[in-house]
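First the structure, then my questions, so here it is.
The complex is shown incomplete by one protein chain, all other protein chains being positioned as in the whole.
Labels for the chains are A and B, by order of writing; each one numbers its residues from 1.
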Amino acid sequence: MAIEKENFSRRDFIKNSSMFAGGVVFASLINPYKFVFATKQPKGKGKWYGIGIDIEKCIGCGSCARACKIENNVPDDPFFFRNWVEQYTITNDERILVSSPNGGIDGFKQPVPEEDIYKTFFVPKMCNHCAKSPCTQVCPVGASFESPEGLALVDQSYCIGCGYCVQACPYGCRYIDPVKGVVDKCTLCYHRLEKGLDPACMMACPTGARIYGDLNDKNSAVSLFLKEHNCAVLKPQLNTESKLFYNDLSQEVH
Amino acid sequence: MPLQVKRLLLVFAIFIGIMLVLKYVLTPDSWREYGPYRGNAIGEIASQQAKYVQKESCADCHDSIAEIKSRGEHINLQCEICHGPGYQHVDDENFKMEITKNSTLCLQCHTMNAASPKNIIKQIDATEHNEGEECITCHNPHQPWL
Partner (left out) sequence: MDKIQSLYEALTKVDGFIYPNELALNWDMLIVMYPYITGLVAGAFILASLNRVFDIKALRPTYELSLLTALSFMLVATMPLITHLGQPFRFYEMLITPHLTSAMAIFGFVYLWYLMVVLLLEIWFDYRYDMVIWSREKKGFMKFFYKALTLWVSDTSPESRKTDEKIGYFITVVGIPSAFLLHGYVGFIFGSIKANPWWSTVMMPVIFLFSAMVSGIALVMFIYMVVSYLRKQKIDMNALDTIAKYLFYILIIDFTLESLDQIHRIYEADESFDILKILVRGKLFFTFFIMQIGVGVVIPLATLGFLQFKKPRVRIRKLIYWIISICVLVGIFYMRWNVVIGGQLFSKSFYGFTSYKVNLIGGSDVTLSLLWFIVPFFILAFLLWLLPPWKKAPPIEIPEE
């Protein structure tokens, strides 16, 4: 019995591909988008951490960057940062000059004389602990994940150091530790939160420009901060649902 | 079924079997406890040592300085921002915490910068305001305003 060559392969091909397509449709009906988003917001109970930064109060002292480096053993050499401070200077002739000398730890100098300055301010940066974080979405082995409290954490004994999450973070918050070969990032001092302490940067800020708390609790410091101020997040068009809210964020800040 | 196809299916079955065994053996124990990651990682991250102890712990012993500080401008400032992390001193009180007496420490916050809001912090130009002398010659760091 001879089967025509073309019919044999074409029939099998159509059969196999329709089985595959049917399986995909079936799976997507059961749980739409399950494979696309990295995390789901917890249903009602449990803490859901958010962060607030008040640009009106930041004095650019760099205490937050310094405290974080010391608390978390961040490599000094050459430099990497879990958080840092940027200085924005907009001149009268509409140039935008941004600088972050050693992340703000060594202090700032204005690049132009004061009479040429139109507007200038400091912007502290850190991990935004996004609710729909692109960094946890792209980790191939599940070493980057969102904890149940909404913090983006890294399992450093499982990370393979591929660097995909570093490329995926729109805010530049991640880096590969040159000694350990794995990814490191801000954990909102998760080890301190568990002990009832504040994150190092929050504690260090002398002017109270940095606030954090439980977004599910409408009376927490960060919820009140959001209520009282007009807050914005960085790069909202990317829909990362960043949980780092800035008060007085200017549009030159990227 | 032709013999070569049967042999191939056998080879593939063995290979897939090995893969499944490896997957079962090598998957970490706490996998999928909370989500697509190692559940034990949360505990491991939480077990990192905390270095800053925060001013309530300092005030337990250094209550007189804490009392002076509470009457001044630096009331909300954490002790460890100037003195460094206190975890070693809390464990062993003989461990001395070093602090510099140089004005560079004070100037970290108080140096004049156009971007620093003047209603939030007092700023000085280090070359004009008492050049050559240390800040603490005149200012008590725990109660700084003269």
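Please note the rule applied: contacts are C-beta pairs under 8 Å (C-beta built on N, C-alpha and C of every residue); 3 or more make two chains touch, one makes a residue touch a chain.
If you're wondering where the values come from, they're calculated on a predicted model, not measured in any experiment.
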{"item": "Touch criterion as defined above, residue of A:P78, A:P113 or A:G196 at the omitted chain", "value": "A:P78"}
{"item": "Hidden partner chain, touching residue among A:G181, A:G208 or A:P236", "value": "A:G181"}
{"item": "Sole residue of A:Q137, A:T207 or A:S223 that reaches the chain not shown, by the stated touch rule", "value": "A:Q137"}
{"item": "Where the unshown chain meets subunit A, residue by residue", "value": "2-5, 8-9, 12-13, 16, 35-38, 77-81, 84, 86, 96-100, 103, 125, 134, 137-143, 158-164, 166-178, 180-183, 238, 254"}
{"item": "Contact footprint on subunit B, counting only the chain that is left out", "value": "2-5, 7-8, 11-12, 15, 19, 22-23, 26-28, 31, 36"}
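Just so we're on the same page, only the chains that are shown with their structure count from here on.
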{"item": "Distance between chain centroids, defined by C-alpha means - subunit A, subunit B (Å)", "value": "17"}
{"item": "Residues of subunit A defined as touching subunit B within the complex", "value": "39, 56-63, 67, 70-72, 87-89, 107-110, 114, 117, 120-122, 142-148, 153, 155, 157-158, 187, 189-192, 194-195, 197-198, 200, 203-204, 206-208"}
{"item": "Residues of subunit B touching subunit A in the complex", "value": "28, 31, 34-38, 41-42, 44-54, 76-78, 80-81, 84-85, 107-109, 111, 113-117, 120-121"}
